[in-house]
Structure formats: structure tokens, C-alpha cells
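Omission of a single protein chain aside, the complex is shown with its protein chains in their original locations.
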Amino acid sequence: MQSVQKDSKVSTHCSGKYLDWDKYRSKDVKLYVEGVHCTGCVGLLERLSIVQPAEVEQSTFNLPQSTLRLRLRPGAALSRIAGQIEEWGYVPHLIEEESDADRQAARENRARLIDIGVAGALAGNIMLMSIPLYSGVDGSLRTFFEALSLGLAVPAVFYSGRSFFKNVAAAWVNSTFSIDAPILLAILVAFFYSCVSVFRGTHELYFDSLSALIFLLLSSRYYLARLRRSSKLSLGVLDYFQAKGDRVVGDRYQPESGMKLSSDGVLRFGQIAVDFSHFSGESVPVWIKPGGEVYAGTQIIEASGDAVIEVTAVGDRTRMAQMLEKVREAQERRSDTQIQADRWAKSLLRAVTTVAFASLVYFAWRGHTAEGIRRVLALLIVTCPCALALATPLVFSRALQILIRQGLLVKDPIALDRGANVRKIFFDKTGTLTWGKLSVVGGLESADSETLRLLYSMVTRSRHPVSRAIEAAIVRIAEKDDRSPVRNPESWTEFREMPGLGLSAFRDGGEEFRLVRSEDNQTTFSEVVFQKGAVREELLRVRLQDQLRPKSAKIIRDLQINRYGTALVTGDHAWPAREVANQTGINFVYSQKTPEEKAEIVERGLMVGDGLNDALALSKARVSIAVQGGIDAAIQSAQVYSLKPGIETVPVFLSMSKLVRRTLKQNFIYSTAYNLIGATLSLSGFMSPLLAAVLMPMSATTVFVWTLARLREKNA
Amino acid sequence: MNFGMEIVWWLVPAALAMGAGFLIAFIWSARNGQYEDLETPAVRILFEEESKNKKEQIDAAGRTL
Partner (left out) sequence: MQQVERFKYDDGIVRKFTIATLAWALVAFLAGIYIAFEMAYYKLNFGVPYITFGRLRPLHTNAAVFAFAGNAIFAGIYYSMQRVLKTRLFSDKISKFHFWGWQLIIVSAALTLPFGFTQGKEYAELEWPIDIAITVVWVAFGYNMIRTILQRRVKHIYVAVWFYIATFVTVAVLHVVNSLSIPFSLIKSYPVYAGVSDALVQWWYGHNAVAFFLTTPFLGLMYYFIPKSVNRPVYSYRLSVVHFWTLVFIYIWAGPHHLLNTAVPDWAQTVGMAFSVMLWIPSWGGMINGLLTIRGAWDKVRTEPVVKFLAVATIFYGMATFEGPLLAIKSVSEIGHYTDWIIAHVHSGALGWNGFLSFGMIYYLVPKLWNTELYSKRLANVHFWVGTLGILLYLIAIYTAGITQGLMLREVSDAGRLAYPDFVSSVTRIIPLYWIRGVGGLCYLGGFIVMLYNVRMTVKLAAKNPGDTEDEAVPYQAKESTADPHGGFSHRILEAAPMVLTVLVVVAIGTGSLISLAPMFASSSIVEANYKAQMLKPYTALELAGRDIYVREGCYTCHSQMIRKTVSDVLRFGNPSTIEESVFDRPFQWGSRRIGPDLARVGSKYPDLWHYRHMMNPQEVVNGSIMPSYGWLFKDKIDYAILNKKLDVMKSLGVPYSENDVETAEDRARSDAAKIAEGLRADGAQVKDDSEILALISYLQRLGGAK
């Protein structure tokens, strides 16, 4: 790595795209800088204060985060600074001001670190004081060391250990039992007993145990909190949906084809075609006119040259972010397993406390109070429901994080619980196993313009795959033949979608036109009939076909090898259903089912379907994965939303559920065994409080690290 | 002033006082944000932006560069 020999002249070039940044008011600016690969770059960026002294007072780069912190002089133009950075070959992005939450988190982090430092210093020195005591010092020197360890233990308990007091008090106020209760009990008993012992001269001191316990617990909790923070569902998801944002409300910009939006906005001029699929499930672009809204997470497909969008919401306030916030909240809900784990933990603690008191009484009665205290202290310290009470949430949040990376957004952790028990999987046909893109294979050729016009007027009002396919076919015909069925659409007086059946529309004069599934379909295609009037006169019979997604068959086969029962559930006719079943190898077929019937069938199994159209069935199934239909609707009805089309995420979900269950079981076994052995050793006197103080945090940390190691993507 | 092991009465508090002093220094440095970024400082010391106040630069053989 050589010194970067970049020319550090002041830039006169000022990129227009940063002009907006000059609106930024604050004196302290944080930029995310792309392209910092080498350490020489760091030096260069930190020289901004020397290269542009009139504008930059201070420039500090943070290598791990790749962020540049600037303190600006009054009158500084951020755009010029950005221009200079760009000239050097990096790409700056303006990061929104640190939220209060971030600053608070940083402050808390620092405070925790200090607490650990103090606790460690105290524990270390108390332990050193204890060595002479263990090694047989006597006389006034003994008292001296005992007094010193007492003196050091006071701040250890009442300053470093204050979080334990807080937690127990808070739980008490809420009439619950905090897992810190036995620990606090142990610390207080140890402390006061040792104090008494110093004054009575009986030399039974536990200051080293309790200070070591406090230090080790604080450290392990800090470490675990850090692990958990990095596990949380965070920017990862937003990244998936949107590009990194650098706009502020009120900005105006020109959208370009292919641009992924990072903020909500309203179109001021021109026209744009937008892909709203994450919201509506509709992958067909929608044309927006001035006044129309766009959202973060949508993508510009086409834009007219004069199009201008004005930003209306950024960051946390976008619709996407708010939706995800709801998901996050749902995820915080505890699953059944977690509730069970909590209950188990609490009963363990109650049991331990009871045993502790009983043992103490027993020992006192037998005349061995001192030994009793020693053993009970060890018991209180060593037992810990950590593997369950603390590791379980970690298991879930980690699983959720991994799943997101695989394209599965789990709204409700309960899905993971239930997923492990699933035996039968029900698949919707259209859009799930198949592309959902029906295409017309026949039946329109003979139609006249008028019929086509009427048919077209109906299908444009429906989003159903059948409707869309027919619409596309008619458009194609219109282009070829210059018949104009696409102009002058009929305006219906009444229009209805009949779920599972078809469309119905009434026109002026009361005539009803229907487009429905054919009841006497003898073919393997999907067939719909265009009917007129109350007599249901058949005007057209259109045949459509839906292609199977390429991986569907293989995935079904794999699932069957893993002993899952597979079934197809569809509102479609038996023949096309059976056709798809044959192609995929599915054994059971339920065709022509109404949504209510579908819901009934899938009740006990895993349902995989279209978020919009299978909403009822998805909400009733034991576990449900929505494969399409827009996140908004899907999240309402299903527990899991697949960000990838098709069923390829289904095996991923299932194996993760199993992994979660396995890990939880392992943790449970470990926790039980550990506590039993620990309790036995303590009560029989083989475990000293000091040893317990070291073992317990070590065991907790081991469980966490082990859990995280188990829950990796490759293990799933 | 003929101490035996009683010198320890003095030595230990003195050492503890020093330990306390260092602890205070630690608290200050944590509060001051010295530990916010523990990667970039290691890299910063590597920059050699200094220029020398040289009249002449000489190479190993004594020749002027």
C-alpha cells in the first residue's frame, strides 16, 4: 500500500447532483462513502480539512463503517465537498442524522463498557486480596485484607451490580419473577454473610465469588446483546427492498428507467410506468399520471423525458418502512415455544429458590450453618435457565434473519414452531406451482369484433390471471388485425368478481355477461366460457394454459422423499389440475374448490398459495406461506411471505423449522442436565461459590455461541 | 519504623490507589469516545504525509538526489 498520490487540489467541479445537499442545515454531517478500499483512502479523506479549510473544520473517517464525519464551517457548501470527494473517485451518500435512538444506544453501550471495566477492576483486585486469605495469612494482616476486600466489594455490589437490583425491582412491580432474582439473592446473601463474617472473625468470605459473578455476568450479557443486535431484523430487509437513500423531503428529481426508489413520492410532471409488485403483487407496470403516488421499494420501468418526482417521505416514514415495522412488531411476539420456555425457566427458578431455603433450614437445624450457606450460595449461583430463557429468543431471531436472506419474510415466529410439525403441504396451482401466466391457446380466433370488445371490457377490470391472459391475447389480436376491440370499452353498470367462479357484468339494459370456468371441461387446458344473458348463451369458449414453473417438479419430489404429503388445491377444473399434478408428481388433487372449501381442506397442514387470491385458505391453514400477491395483502393473511416466486423457498422454511426445533431441544436437554448436575454438585458440597460464579456465565456464553454456530445457513 | 510484613499496610493501598487512578483514566477515555472506533486509529498512524524540511536529500552512497 503506497501513499495515495492523488492530486489534492481543491475541486472547482461541482456536480449538480449534490446541489440538494446544500439544504442540509446541521453543522455535523455524516457521509457514507463508497469505494474506500485502501487505507490510503482514509488518509486522503481525512485531509479534507486541509484541502478545503474554508469549508471543513474537521474530517474523521470510520473505517469499519466506511463513514466520514465532517464538521462544517459556517457557510460551507456541502455540494462542493461532495464534489471533491467524487473527484477523488469515491461516491458519497448523505446519511440521515443519527436518530436519538442511535445516540441513546451508543451512550448505553459506552455506559455498559464502563460498568464492565469497573466490575472487572474490582473483581480482579478482590481476587488478589483473596489469595493471601486462602494462603493462610493471619493476625492483623488477615483482618487488613478482609477489610480491603469488603471495601472493594461494596462498590462491586451496589454500583456494578445495580442492574440486577433494577431488573428484580421492575419484575416485582409487575408481579412477575425475574430471572435475576436468584442471582441477586445469591449476591446479597454472599455479601452480607461475608460482612458479618469479617466482623465476627469467622473468616468465611465470598467477596471474590460475588464480584467475579457480577463481572462475568455483565461481560457475557454485553457480549450477547451485541450478538443479538447484529442478529436483529434490521437494515437487511430494507436493503432488499430499496436502494440506500440519500434524499430529503421536498427534493425533486428526474426518474430514470430501472431506478429503484428509496423514498415515497408524488409525480409532478410527465408520466411513468411503475412496478408495484411488492405492494400489489401486480408485476405488470402501472402507468402513473401527475398526482399519482410512488413508494420506496417500487421500481421505475419507463419514464417520460419530462417526468419529475417530488419526495414526500423518506427513511422510517415511507410506506414500506412502516409496513416492515408492523412485521417487526409481529416478530417480537413470542411463539408458543418461547412462552413455554419462559414458563419452564420461571418454574426452575422457583424450584431452586425453594430448594435453597429448604436446604438452608436443614443445614442450620443440623448445626452446619456456614457449610449450608456455602452450598446454597453455590446452588443459587450455578443454576441458570439461560439456555432456555435467554437462548430461545436468540434462536428465533437468528432463524428469522437467516430466512430473510433466503427470501422468506416470517411475520409470525409461531410459523417456525408449527412448521416443524407439518406433515402435509397444500399447494395452490395457479401462480404457485405454475407461472400464473395463463396464455390463451385458442378460442378467440373465431370471435367477432363486438364480442371481443365486450370481452375485453370485462377482462380489463379484473386482475385475475385468466383475465389478464385474455386481455393480453385480445391486445395481440387487435394489433395484428386492426380490429378495434380495444377501443370504446363498454361501461358496465355493474361489475362483479365471483371468487372461484369468474366475472359478471351488467350493461345498460340489464343484460348480464359472464366469464366463468367451464363446467364441462373435457380438456387438460383451463377453459372459460363467455356467456351472455340469463340463459347463459355461450359466446366464446376460451382455452388457456399455464406453464409449470421449472423447479416445481423437483421440489415436490424432494419434499416427498422427505416424507411430506403433497396435495394440490385449486378452484380450477379437475382436468387441468390433474395435468399439473401429473407433471409434478403430486398425489392428491382437490379441484374446483371454493375458497371456503379450500380453507377447510388446508386447515391442518402447510398452505402455499397466492397472497391475494388464496387469502382465506392461507389464514386458516396451520402454517401458511404466501408466494405472491404483494406484501401488503400477503402479510395480512399468511404467516410467511416468500420474496421469491415459486415454491423454492418452501423446503428452506421447512428445514429451518426443523433446525430450530432441534436446536431448542438440544438447549433444553443441555439446560436440564446442566442444572441438575450443577445443583447436585452444589448441594453435596463439591462446587464452591467461586467455581459456580465462573461456571455459570461460561455455560451461558457457551450455549449462545453454540446456538449461533448451529444456526447457520449451511446447517439449514 | 522497623516494619516486618506490616509494610504491606502501605504497599497494598498504594498499589490500589494507582489502580484506582488508572480506572478513572479508563472511565474518562470511555466517556470521551476513545473506544468508538477501534480500527481506524491503527491505520491512521501509517500515513506519511509529512514533508521534510530538506535542503538536500542524500542517498545511501552520499550522492545528492
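By letter and in written order, the chains are A and B; residue numbering begins at 1 in each of them.
The definition used in the following text is that contacts are C-beta pairs under 8 Å (C-beta built on N, C-alpha and C of every residue); 3 or more make two chains touch, one makes a residue touch a chain.
These numbers were taken from a predicted model, which means no experiment stands behind them.
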> Which of these touches the unseen chain: A:P92, A:P132, A:G265 or A:G443?
Replying inline: A:P132
>> If the hidden chain were put back, which residues of chain B would touch it?
In response: 1-26, 28-29, 32-35, 37-39, 41-46, 49-62
>> List every residue of chain A that touches the chain not included in the displayed model.
In response: 1, 27, 39, 49-50, 53, 57-58, 60, 73, 117, 120-121, 124-125, 128, 131-137, 139-140
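To be clear about the criterion, only the chains that are shown with their structure count from here on.
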> Between chain A and chain B, what is the gap in Å from one C-alpha centre to the other?
Replying inline: 44
> For chain A, which residues count as touching chain B in their complex?
Replying inline: 1, 3, 39-40, 42-43, 46-47, 60-64, 106, 110, 113-114, 117-118, 121, 125, 129, 140-141, 144-145, 148
> Taking the complex as given, what residues does chain B use to touch chain A?
Replying inline: 5-6, 8-9, 12-13, 16, 19, 23, 26-27, 30-31, 33, 35-37, 39-40, 43-44, 46-49
